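Quick one: structure below, then a few questions.
Yeah, one chain of the complex is gone here, protein chain that is, but the others are all in their spots.
Right after this comes chain A.
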Amino acid sequence: MTTGILSKIISNDLISSDIYRIRLERTPDMGNIEAGQFFHIKSQDSGAFFLRRPISVCFTTDNEIHLVVRKSGKGTKVICEKRAGDSLDLLGPLGNGFRLADPDKKILLIGGGIGTAPLLELARQLENPHVKVLLGYRKDPYLVDEFQKYSKEVLVAVEEGERGYSGYVTDLLKQEIDHEQPDCIYACGPEVMLKKVQQLGLQYQIETQLALEERMACGVGACLVCSCKVKAEENGWHFVRTCKEGPVFSGSEVIFDE
């Protein structure tokens, strides 16, 4: 019988505006961790806000898990303000991660904003020298140097900034597909980006795997608040659980609302 795992924070660093990288002690009861899986996190003193927050795994070593968290509301604020030596209460790893493609495949990773985080662990686990990575940020890029360690090439798009391509990361995706069509695209980021990835995947018949985000309560498939629309024979669609059947879905099955 497992329950929340208390994990000690090794360090917590601000790596960009409102973006924190939290290094935690990895414990044996966490077991195997797939890229794309998430931990459901509660701080010990979250005050009036008590639900857990789902945060995907950004990077792992034998002894550590790294989470990159965007301080975006009252719940993540409490988590981001934790310091080395404090503990977080984790459930997980939860959900289904990315299915790893064979090492001979041409692979493209595309991430937007905080959605870049789970792709770093994916890049590490793929162990594929042909991986190309496209990263999109509104302003200040982060994690870029580390992506370079696990890939052939990293291209950065920035909406308002100096570094890299000026514009949307999906523009780079289109250029890459035109240049050399990949066998598989892995994506995580805002819905507008995922929609575009899905559309290009269908248009060019490229397999896509999309990591989705949804508001969650239980994280284990019981409460049914994190429903995601997928294609189904009967009625054309039905709801599945982002926490349990996802958060990684095939681009061929997800239905995004207009």
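Criterion: contacts are C-beta pairs under 8 Å (C-beta built on N, C-alpha and C of every residue); 3 or more make two chains touch, one makes a residue touch a chain; residues count from 1.
The rule is simple: contacts and distances are computed from a predicted model.
Its UniProt record calls the unshown chain "Dihydroorotate dehydrogenase", which is the correct pick from "NADH-quinone oxidoreductase subunit F", "RNA-binding protein KhpA", "3-isopropylmalate dehydratase large subunit" or "Dihydroorotate dehydrogenase".
Contact with the undisplayed chain is limited, among A:Glu64, A:Asp140, A:Asp183 or A:Glu214, to A:Glu214. Which of A:Val69, A:Leu91 or A:Ala211 touches the hidden chain is settled by the complete complex: it is A:Leu91. One chain is missing from the display, and on chain A it is touched by residues 1-4, 42, 48-52, 74-75, 91, 214-228, 238-239, 244, 257.
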